[in-house]
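Excluded from the complex is one protein chain; the other protein chains are retained at their positions.
Each chain carries a letter (A and B) given by its place in the written order, and its residues are counted from 1.
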Amino acid sequence: MGVPPELPVLLVLDLVGTFAFALNGALTAIRTVDVDLVGVLTLGIITAVGGGIVRDVLLGALPPATFVDWRYLAVAAGGALLAFLFSPQLRRLRISIHLLDAAGLSLFAVTGTGKALELGMGPAQAILLGALTGVGGGTVCDVLIRRVPDVLRTGLYAIPALVAAALVVVASRTGVDELLGAPAALSAAAVCFAIRMVGLRFRLNAPRPRGVPRRPPGQNP
Amino acid sequence: MGVPPELPVLLVLDLVGTFAFALNGALTAIRTVDVDLVGVLTLGIITAVGGGIVRDVLLGALPPATFVDWRYLAVAAGGALLAFLFSPQLRRLRISIHLLDAAGLSLFAVTGTGKALELGMGPAQAILLGALTGVGGGTVCDVLIRRVPDVLRTGLYAIPALVAAALVVVASRTGVDELLGAPAALSAAAVCFAIRMVGLRFRLNAPRPRGVPRRPPGQNP
Partner (left out) sequence: MGVPPELPVLLVLDLVGTFAFALNGALTAIRTVDVDLVGVLTLGIITAVGGGIVRDVLLGALPPATFVDWRYLAVAAGGALLAFLFSPQLRRLRISIHLLDAAGLSLFAVTGTGKALELGMGPAQAILLGALTGVGGGTVCDVLIRRVPDVLRTGLYAIPALVAAALVVVASRTGVDELLGAPAALSAAAVCFAIRMVGLRFRLNAPRPRGVPRRPPGQNP
């Protein structure tokens, strides 16, 4: 379980994130390549549960929680199926989907970091695993449909996840999380969500290497 | 072991599937990209044993059976080497290779589902893992040679594997597999094989998302 049973709020939010990731991954796949029903479902589900799977492989917590827990698979399959059936209509809701996706990123980063700390990882590893839980599924999906993952290139996507993960580690080290519980976790997620939204609104980017001319997108191999 | 020792028939067929997958993966690699001996052997072996490895990672059954058991590696390396040495001649046998590949898909789906059930997976997870055992190796190979995996796009490939896997789960739940043993497993594999062959013969495809124009193949990024 990525989420302890005493925190149903976080579980519900984790499933909301799963749904949003599945929807977003499936719509991206439909927009980018010729995929059939199998492809849409596969890519939606991988986007939704792939980050948690990569995290659990690196934690040695196998079989992975998001694979064994049927609720994650069912919610992910539902999101992907919705995208398959209503992709033209859903495309008009792009902003809402960005919101849902940012919510998923934020919650996955927080719950992923929490799980890594529970299993005894050090702070750096916990932060990396939290961010990886947030960005991993989309990255695997991008590789399967032959895109260079956006998270490596543009926008603020990994950085808000890393900030939220770092906040969870600090809260855990200082004992704040025991005092506050779910509110501490939700505050860290809210910070991630806010940075992601500000980054999208103002088209902020992480720094780029110096002395390297920016290629037009079509020239990426 | 992907196959219990009391079923040498299934082991032999599993190795036939391994050989067919290695041959097919290596020939696909030779046809698609400039690869040298190392590439042909690597891609053939990955196609043959990759599905079983992905399955065993998700099952937490590590080290993976198809990697530890030298017979799988040896048969896979043999198939890939044959493709390296005789690719021009083998290309004329395309239909026989389709037959062997469908046999591999069918047997891997059945043995993969069986192993997942043995290790206590639920029915949905067992069906997914069975299909993944069949399609996983080819998918990893496609990613390495930069093709969008066919299984996501066209033809009936995952669907017959899912049907066979579902039959194995039903047989296990109803106790039919204990009555019939290997014949029950082979019947499920035969159904997969038949659907795959009918799909190839009549060029059947899974449904595609509505309202999305079909791109010409060259336009896939």
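Points to keep in mind about this one:
Quick note on the criterion: a contact is a pair of C-beta atoms (placed from the backbone, for glycine too) under 8 Å apart; a residue touches a chain by one contact, two chains touch by 3 or more.
Model, not experiment: these values are computed from the prediction.
Looking at B:L43, B:A103 or B:A206, the residue that reaches the missing chain in the full complex is B:L43. One of A:P8, A:P88 or A:G122 touches the chain omitted from the figure, and that residue is A:G122. Here the missing chain is touched by one residue of B:L10, B:L144 or B:A206, and it is B:L144. Checked against the hidden chain, the listed residues A:V68, A:V151 or A:C192 yield one contact partner: A:V151. By the touch rule set out above, subunit B reaches the unshown chain at residues 29-30, 32-40, 42-43, 53, 57, 62-64, 67-68, 70, 73-74, 83-85, 87-88, 143-147. Where subunit A meets the missing chain, the touching residues are 57-60, 62, 121-122, 124-125, 128, 139, 143, 146-149, 151-154, 157-159, 205-212, 214-215, 217, 220-221.
To be clear about the criterion, only the chains that are shown with their structure count from here on.
Averaged C-alpha coordinates put the centre of subunit A at 30 Å from the centre of subunit B.
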